[in-house]
Each structure stands twice: as structure tokens, then as C-alpha cells.
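Structure provided below as C-alpha cells; questions to follow.
Removed: one protein chain of the complex. Kept in place: all other protein chains.
Up next is chain A:
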């Protein structure tokens, strides 16, 4: 019988309490070897604290942290096999690019000629060949980012931690670095754990996303599941755009929205074992909604709304409608389709299979 491969990181009900406030509340998470996991959440949700608990700079108030199957609670940051890419890069200003890259290897007492070889290879990997003798103050933002990434990667840590790694870059550079980060992750096969507040970055980069809110883990799942099958109202709202309608579950999958002339019939998978009478919210993604004078035959969810705003953004046009009770409904439809007139009343409709339920 072979031993099962331990997870790169296991968090077991970790909490962090600062005085009267709880930064992290009972978070449990298994991060498999070679995975690219992103911890996503608004600022102050505890995601950075969680990252620093893995790196060892913050010790949990309760719970356990395991790296490669071994508890590291007693281990200081310099005793853990993790390496962090800091938000502001934290490059050593008194050292050259090559010396920054070599630092971790020197601390791990790697032989000199091997250090030289690995530094050269890393310069190539992060596209900085020939920059080894530069001072870090001469690096641009994107280059500094690569040095920071290389300095952490070069020690081949059990877990690479990235704290808002692309936050300081402009949009175009960010896109480029996202692609490079993904390639490097695939090529090296290391475990990456990143923290970000940018949901698009999380969706693009990771295999799995942990959505956090108020210190608690809301959902830990694949990007697709987070989007299509959000576990909570917060996740539905935070990841992507969503129209949320409060409703009550009736018998036989009958759902009546509150304050709207809207009745849908949902299948058992969508109901997810909820009892009839449960207070729920309907999650309707904007791209599933069609806008027109009439609704297509297959669209059994339909509401009338006054077209308030039409925003054109290239491939997609965003149509905002005002419902009779004053709430707004947003639809994204192809810019190739005809847009309704502003101010007119149109039917916003969607098929009930595309709807997802969360607890209200």
C-alpha cells in the first residue's frame, strides 16, 4: 500500500483573534500539491492574515497549520519551507538583482557554483537575462515584480505565497504578468497560494478559489462552481455580477419572488434539498437574460422593466432596467443584437434552468 501524498497546505479550523476583533474565524482548507489557489475577498476579510499564518509571521489563536502533512505551529518563518512574494516586492535595496535572487539559496547553504547556475536559470525564467548586475532601484515596476517572483521561486518552496502580487502594476502589465504567472506555475509544478481582492484575477489564475468574508471562509471551489453554483449570497454577489431576487420556496419547486410578478419552477438539483417555505434568493446572471419586446418561448422567467441605461462596451452591451418596485435588473447581451430604446418598457427574460438559489 502506498502512502497518500500529503496536501501542500492544510488549515484546520484556524482562527486569529486580535483583542475584541476576530480577523480569521475557524477556516479549514486543504490545498493539494501543485495547485494554484487564490484567496479572494474584500479588504479586511482576513485573507492576508491567513497567508501570514501559512508563512509563519502570524500565529493562529487556535487551530492547526500543516505543510506537507506536518504541523508547523512551532516553526518560525525562517524554519518553514514557504517563500513569499510581497505586495511591495520587499527587494533588498543594498543588493543587485542577482544577489537578491541568490539570497534564499545562500541562507539554505547551497553550494556556490550551484547558486550561480540557478540564479542564471532563474534570470532566464523570469525574462531578466542580462539584468543580474543591475541594482534593484533601477528596475521598473514589472521588472521588480519578476525579481520578487524569482527570489521566492528559486528556493523551490513547498508553497509559494503571493500577497496581492500584481496589485501595483498597471492594467496591461497585469494581464501580461497573469499569463506569465500561469505559465510558470504550470512549468514548475509548485504549489501557489495567492491573495487578491481582484475577482477577475482570481478567476483567471487559479484552479481553486477560497472566497472569504468577515474572517470566515464562504466557499472554496473551482472558479466555474463559484460562478455557477455559489454557496452563499455573498459569493453570488462578490464573484461576477448577479441579479438577486429574494423569494420563498413553495411546494414542488415553485418559487415566488417577493414584490415581483415572477413565478418559476425549479428542479431538485437547484433546490439543493431545501424545505418548502425556506427564504431564498434567486441568482440570475446578467448574461442569461434576454431583453426584447417579447420573451422567447423557452424563457419562463420574465419581468417587465423600464430601460434606464444602455452601456456599450465593445462585444457586450449592458442594459439596466428599472423594475416596478424601483429595484434594478442588469442584463448583458451581445452588442450584435438590437438594443431597446431608452425609456421604453421591455421584457427581461431568462430560462429557469439557468437560475441558482442561495439562502437569503
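Heads up, the rule we're going with is that a residue touches a chain if its C-beta (ideal position, glycine included) is under 8 Å from a C-beta of that chain, and two chains touch if they have at least 3 such contacts; residues count from 1.
Here is the rule we use: contacts and distances are computed from a predicted model.
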From "ABC-type spermidine/putrescine transport system permease subunit I", "Tetratricopeptide repeat protein", "Fumarate reductase subunit D" or "Anti-sigma factor antagonist", the hidden chain's UniProt protein name: "ABC-type spermidine/putrescine transport system permease subunit I"
Chain not shown: contacting residue from A:92, A:265 or A:312: A:92
Touch criterion as defined above, residue of A:11, A:50, A:67 or A:83 at the omitted chain: A:83
Selected residue (touches chain absent from view) among A:11, A:45, A:123 or A:155: A:155
Touch list for chain A against the chain that is not drawn: 55, 57, 76-79, 82-84, 86, 88, 90-96, 98-99, 102-104, 107-108, 135, 151-152, 155
